[in-house]
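What you see is the complex with one protein chain gone and the rest in place.
On to chain A.
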Amino acid sequence: MKEQLLQDGKAVGDRMSRVDGRLKVTGAATYSAEYALPNLVHAVLVGSTIAKGRIRSIDTKAAERAPGVLAVITHVNSPKVPGFAAKQNPDEPPTIGQPLRVFYDDKIYFNDQPIAVVVADTLERARYAAGLVKTQYAAEPHQTNFEANKARGFLPTQAKRNPKSPQNDYDRGQKDGYQSAPVKLEAEYVHESEMHNPMELQSIIAHWEAPDRLTVYDKVQAVKGTQRAFAKDWALPEENVKVIATFVGGAFGNGLHNWPHETAAIIAAKVTNRPVKLVLTREQMFTMVGYRPKTWQRVAMGATRDGKLVGITHECIGQTSSYEEFTESSVQQTRMMYAAPNVSTRYRILGLDISTPIWMRGPGEATGAFALESAIDEMAHLLNLDPLEFRLRNHTDTDPEKNKPWSTKYLKECFQAGAERIGWSKRRMQPGTLREGDWLVGYGMGVGTFGANRGVAKVRAVLRADGSVLLQSATTDIGPGTGTAMVQIAADALGLSPDKIRFELGNSTFPTAPSQGGSSTVNTVGSAVLAACTELKQKLQQLGGAAFAGAAPDQLTLAGGQLGLRTNAAAKASLADLRKQNNGQDIEVTTEAKPGDARQKYSMYSFSVHFAEVRVHALTGEVRVTKMVSCADAGTIVNQKTAGSQMIGGAIGGIGMALHEGALMDDRFGRYVTKDLADYHVPVHADAPPVEVFFVNKPDTLVDPIGTKGIGEIAIIGVAPAIANAIFNATGKRVRELPITPDKLI
């Protein structure tokens, strides 16, 4: 069935403030750790101090005797988790392999691996007792040094198993065809691991409401995925596991995997028969809940002297743990971004004695864009071409990887809008020649892209007696303002004022929806909201009788507590009458929406370009990003305000990637030494410049009936190379290792 497109309405496109904004800023929003359950107790994890080996002995006596302590659980006394014995990955990927089975045996796979959990009546007593657990290890030699182990990089198992996996080797035209070009370059790019540090710490309250019924208040991006994972772990029917994540204080990919501390809390709740709260410390955020993996990349590129790309070869090695294969799409944009006849990509992963990485905003594409977009800038410089002009000469109007038309692509509009707004004409072709006092000034750009993905979701829509509509779906909102966008879509779909609509999410008992990730929530869940609202109106139409027969759904309105018809002001049916027709019940539908076959015919991507103006101090090497312009071709913009905020947040996150973030490991101990927010830097307010945002705002109704393509990832993809390229333009120094700290510039 062809999907009903979203009609022109007032709500979509509006700068509506967040429906939950007041709750958040007044502290009334309840986050995972804030549920005040009766008899709640507190858990604190103890982490290993070696990177590999076995626990020889673990002495918990002093901790057990400490005041207020209810339990100290280790691999010695932990109850068996049924799913652990099955030796299988309990959930669908993010990873292939065996996620860490907490307290399962004496093996240590990474430093600060949870080896014990202490439960006490207060947090302070639990923390004190955690310090009393004494552990003896049989350490084994560990491998944490990326450079020393780089040669061990291997093709991911998912590529070996599936020839169609995008992680496989790719060659278009001649393998390494760049070599035949008259102008060539080769360069290596590296970035350190970037650690997930959303404002809200990872936290969970686990509550066994009955021996076979588990409720968790958990900071996750997938309530249904988490429900499935824990149901498998504990051999329970899915409906016996309830997952609540009504509010999430930032996640950025951190909540797309279930981590050892979650199961530790569930075990602790089982042992103590009390609801158990476990909140990680900031230091633990660095070691056990995922990160953007350290990555090495090599780009080789060839072009004709008049600036036509002949070929690009892009190789990448990303690190993962020894027990799970985490993969991401670091080289794939190289296959489709530019009109190069010869493209080769290679993707490998490297297992080290560290914890498993996970996607971080703009996941592999942000990594890959740093290499690709830096290399494009390097080639433009070699050719003595403006990098914007070089990109235009290699622009492609069809997808050269899949030989399909784009569903929509308005990247050139983004280029033009961004160049005007940043003042690209001020950029000097010769690096290091624009100066203000002691500061060198430069301009740079970087392009981003991410698949305009869409999944399958269901939404329940209920028309209540007071004329308001309740919508429910088991998606989450990790910060972009999902609830607000859904209300706007529903308002237009129903012809109803937004203040009469409520959207509920973050509860596994709601109709199913995928995780919030991959910039796809509005595409996926928004489409289901539209479909549910359409079906609701069709049901009302039937209940309304002859006056409404044959009307198209977009002609029906719900304003003023009655069903109306745009084309005929006389046609009216009161809500009370409609309910009477429905046996006095709330009028309810649950509707599924899924992508159609346009996906087979078109290539669907969002695009962005970021422009940066930087100042680099000539003597001290300090970098200040003084202005940024971020432009997005993301289809329909449902809410200019929240979408703009996403873009600004992505730009500032990209400044962190370019200039600040990078965890340092002392390989002798296999232990990170920068693991708090004093040593591991993210941008502070003073680092955040004015960020001007431009949206093309043209619908792509091939992606979904609302016309959206997705914003979350392209907001950061391409930012780091824009800044690195601007630094080159300012100084003439090409830095290929992130973060670009002053020591690399003096």
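The definition used in the following text is that a contact is a pair of C-beta atoms (placed from the backbone, for glycine too) under 8 Å apart; a residue touches a chain by one contact, two chains touch by 3 or more; residues count from 1.
The rule is short, and it goes like this: contacts and distances are computed from a predicted model.
A chain of the complex is left out here; the name its UniProt entry carries, from "Xanthine dehydrogenase family protein subunit M", "ABC transporter permease", "Spore gernimation protein" or "V-type ATP synthase beta chain", is "Xanthine dehydrogenase family protein subunit M". Contact with the chain not shown here comes from a single listed residue; of A:683, A:707 or A:721, that residue is A:683. For the chain missing from the display, the contacting residue among A:671, A:709 or A:736 is A:671, taking the whole complex into account. Considering A:211, A:437 or A:584, the position touching the chain not shown turns out to be A:437 (whole complex). In the full complex, chain A touches the hidden chain at residues 49, 111, 124, 127-128, 131, 283, 437-438, 617, 619-622, 624, 659-660, 664, 666, 668-669, 671, 673-676, 678-679, 681, 683-687, 739, 741-743, 746.
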